[in-house]
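Each remark here refers to the structure printed beneath this line.
Just one protein chain is left out here, and the rest sit where they should.
After this line comes subunit A, so read on.
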Amino acid sequence: MALKIVKGSIDRMFDKNLQDLVRGIRNHKEDEAKYISTCIDEIKQELKQDNIAVKANAVCKLTYLQMLGYDVSWAAFNIVEVMSSSKFTYKRIGYLAASQCFHEGTDVIMLTTNQIRKDLSSPNQYDTGVALTGLSCFVTPDLARDLANDIMTLMSHTKPYIRKKAVLIMYKVFLKYPESLRPAFPRLKEKLEDPDPGVQSAAVNVICELARRNPKNYLSLAPLFFKLMTSSTNNWVLIKIIKLFGALTPLEPRLGKKLIEPLTNLIHSTSAMSLLYECVNTVIAVLISLSSGMPNHSASIQLCVQKLRILIEDSDQNLKYLGLLAMSKILKTHPKSVQSHKDLILQCLDDKDESIRLRALDLLYGMVSKKNLMEIVKKLMLHVDKAEGTTYRDELLTKIIDICSQSNYQYITNFEWYISILVELTRLEGTRHGHLIASQMLDVAIRVKAIRGFAVAQMATLLDNAHLLTGNTQRNGICEVLYAAAWICGEFSEHLEDPMQTLEAMLRPKVATLPGHIQAVYVQNAAKLFATVLRKHEGDTDSQAAQETSQLLIDRLPLFVQSANLEVQERASCILQLVKYIQKLQQKNVEVAEEVTALFAGELNPVAPKAQKKVPIPDGLDLDSWINEPPSESESEDEKPKAVFAKEEPKHSRRHTEVDEKELARRREARKQEQANNPFYIKASPSSQKVYDAPGVEHIPVVQIDLSVPLKVPGMPMSDQYLKLEEERRQKEKAERKKKEKKKKREKRGKERKADSGPESEEDITPAHQVDIVTEEMPENALPSDDDDKDPNDPHKALDIDLDKPLADSEKLPVRTHRPEVLKSPAEDRDSESIPQETKKKSGKEKKEKKKDKEKDRKRSKEDKKKKKKHKEVEEELPESQPEEAIQSEETKEVAAPPTSTSAEASDLDFWLSSAPVPPAAQDVTAPSSAAAVDMSSAAAPESEPEEPKDAEPEDMKSSKHKKKKQKKEKEEKEKKKKKRHHHHHHHSDAGGEDSVQNGTVEDEEPLPPMSNYSLLAENSYIKMMKEDADQVYDIQGNHQDESKVVVSVIFENKSDSFLKSMEFNVLDSLNSKLQRPEGAGPHDGLTVPFQLPPGVSNEARFVFSVQSIVMPQKLKGTLTFIVKSDESSTHEKLDFKLHFTCTSYLITTPCYSDAYAKLLESGDLKGSSLRLEGINMPFHHLLARICFHHHFSVVERIDSCASMYSRSIQGHHVCLLVKTSDQTVSIDAKCDEPSLLGNVLDEIKQTFSKC
């Protein structure tokens, strides 16, 4: 046996392996194709052998040939054979080949299902891995359906290697088999919190990919992602999440508000450019979604723009590119902030890198103004001349036109200039955008009446030189402009100086080589010109010229009559006959000009392309109602002979339509009348420019045109002259204006003038021609269209699935579901969906009674479900009642119709969102040194955000660490009574019409005063140390059960004029808290601060502390030593400080669902304590925000003036608060599983508010 194997392998070694194949191909450079075809023959022989090793080798070679572009699908079955080998080596080769060449059309793929299933459940993790990898490339709907369940099981595999692959492949499965999404989603969601970072990252990856296409279905995951965002340190994950938030914010502006702060923090703190860039991007998305500006937004925009400027200025071209890319997003909503960086962007136009130039071009669009348009376009024209490669040149061309035509030619002051730019652009060879230039020419000529004379002259030259345009190549797109030129010359032929010449140019034989649609226009407009010529010569005694013209047409038109293009042929023969007839009349000396001109009389108004679509439906017109009586169903169901109706009905309906038509005609008439009387109809001009309504008053140039009618040099660049002229004109105007002003001052009664005095502003630049830009016609009240139709072929459309709906039995795959049961009753759902006020309209009295009922209910056990249901909304007001409610709604679930837990989850989200912006950063230490305590109010300096003095906490006032934590039952009772009273009171006020504060009504409340994370740590004349809230407080559970880490960020600001260097940060460790030093360092060594500080500069460093016990606040003494280096000398200085770790600094803001919260309270593991604060004079949401901000709580639920809050310590202690307020008194009932921690936290809360 062994001998056989060895023999087989000896045979084998004379087969070509992959390396031999590659080498052979390299040695046969001349006849590669031939060599490969012999190789393929060999491979075919090898595939016929029984030895699997030989087959695998052959398949491996095929994979290589596939890369070279050879079709290897004929070997698909052999690939399947190799895939099913029991040896990993061959299996891998097989799967690789399959992943490279299998696709949905491969028929043998259905043979693989069982093999793949077997491999998926293989005990060898690499068999499974290879199968998953292969499957990810060739999964088909059938495979997805058959294997979805197996893969789902693998998502909970013990090995992270398999888990992460299984999670990732689920995305492919969802795409092919959308039905699997809902059953699998709970488990996927669970994987977001997998202990293995790779699996977590894979889950984030998949959900982000899903959410990108259908973001609204994933809004409910926002809190979870928010948590991940604030806790994860993996940049890949962070980038994905931040990108995801960028997609979610447009749907939920409140989310944006919540995000701004943590994102800004990240922007400040991260050193990874990729992360910084994505943060900026998402902040931009947030700012775009928050259309109505909150006051402090300008700061965020400024921050973004600043950071982007840094990117753009970077020497790294990649950063430059991305900076520009992000800048263009800001441009859309905040053009002003971008405009200030015009210099930078113009600079980028000269970059050698085309990608960067293109991005800069995008930005230019928003940069132009009346003042600089000409200048910018001139620059672009230079680029057009220099540009190599048509793609970039075409891009430039479209950009020039975009820039000039934007917002209805808002920035163009001189249309002659624009026309000449367009004419210059026609000299571009091989551009694809001829039609674009043509449509611009048409648009301008039609809508700017004053320019027609000039335009026609230019177009005539163009037509004259048409051979230049069409000369070179047939595929030349530029000849499209001739379409426009011919039309303009024909339509506005009255402006032509020498129509005869133009007519001659239009009838040249060469025209026949132009595309058909252009020829058609030529022919038609030749007729118009003919009419003009006739009219011109009308008065002449000698009709020679007119007759010559007719003869010309008769001579030339037959060429077009023979055209292959129907349109051309038809028009030409029509016009030819007409001219022949006219010629006859001319010979009889009949005056025909009048009649011929009448053929083309009347003006064409520009009509907006979408006008028809946008005609609004008038009031009272129901498009769905029958115009004629529909054949009544009863009649048709009655089995009467049809003939009767068939005869009757047409008659019937015709009568109706006749009436209708008459009626309509009448109405149309009336409407026309009305419109005629309405001066605002049809021609509205965009700016305050005068509207010319009646014909005849037109084209009166208000400003007499400069001396500067340019010389018309055909084909020569002229636009530059305009630039100069324009400047001169502006100068002149300015001078004139000044003069007039002086005059005005002297006379003290100026004439009426348009322009105001003062510095020259945008508006002051008067256009060279008073032009009347006729807007395109639109129906009255046209509605903005929303044509956001999605691509119907998008595979992601099938994944637009509501994930929050509970699984129906039919959908459930036999797997454990992990969907969090959201415990809200249907009744409550209705409330949270409808306007909350509505539910509160019941009279206070009623509520009071209910309240009492509820108390009773509580004591009674749950017997009377119905009654309870009625009282649910009241119960909801008290978090304590949550457990009951939970149970109850579970019960009702079975009875009632399927509970709409969607809205329940949505309302969870609402709660999360409506809670005041919680900074994710945990506030660690607020410890100003005693020396600096005086400086408290000015301490917050470095952050640009304004802040209130009281935000900085003078910690040394926190003297009392140990407070009594006596829990008197009486006190509690008092509390309860008060609570009752308070509620009572509140309901009354509700009844009085006051809005209750519930889900997501935060917008109505007044904005929170800004709070800062920074507090002064220590300061002397050289340096100021600001401690910022650590942005990560993380615990390392698992390894060191009782050791936790806290990160402290310190900003060092150099206040002196000298250079600070060699800074060392040292802290005297206590038993409990230790500064983390690098390995090998002694316990008393200081940490070197990793930067130096030039004068006036600040920078930030982070220090990690490990903490044993967190139940007590800690104080650490520390010293900062540094060298002050000035020009002459350098001195050693030091600065002492005290780091104060409060207990709240060990708390992490952790979102908590109300049901989990209820369960927690119900568990009875928590010990209680309470606190009363008197004289608190701030709105309740400010109070909550303060607690959230300073003490790292999150609001679980808030009803009226009562809120439940939650936080978790880094060692996993739960802290729950119930905060109630009435009449300047705030009572806080607190529960925690660690009483001394709780006591300290409450003390700290008290101190926070004692300073208010």
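Just a few scattered comments:
As a convention for this text, contacts are C-beta pairs under 8 Å (C-beta built on N, C-alpha and C of every residue); 3 or more make two chains touch, one makes a residue touch a chain; residues count from 1.
Note that in this section contacts and distances are computed from a predicted model.
Between the listed names "Presenilin", "AP complex mu/sigma subunit domain-containing protein", "L-aspartate oxidase" or "C2H2-type domain-containing protein", the UniProt record for the complex's undisplayed chain reads "AP complex mu/sigma subunit domain-containing protein". Only one of A:267, A:319 or A:725 touches the chain withheld from this view, namely A:319.
Note on the undisplayed chain: of the listed residues A:22, A:545, A:627 or A:1081, the one touching it is A:22.
Looking at subunit A, the residues touching the absent chain are 2, 5-6, 8-10, 12-13, 17-20, 22-23, 26, 53, 60, 63-64, 66-71, 87-89, 92-93, 96, 100, 103-104, 124, 126, 129-130, 132-133, 136-137, 139, 161, 164-165, 168-169, 171-172, 198, 201-202, 205-206, 208-209, 212, 233-236, 239, 243, 271-275, 277-278, 316-322, 352-356, 358, 391.
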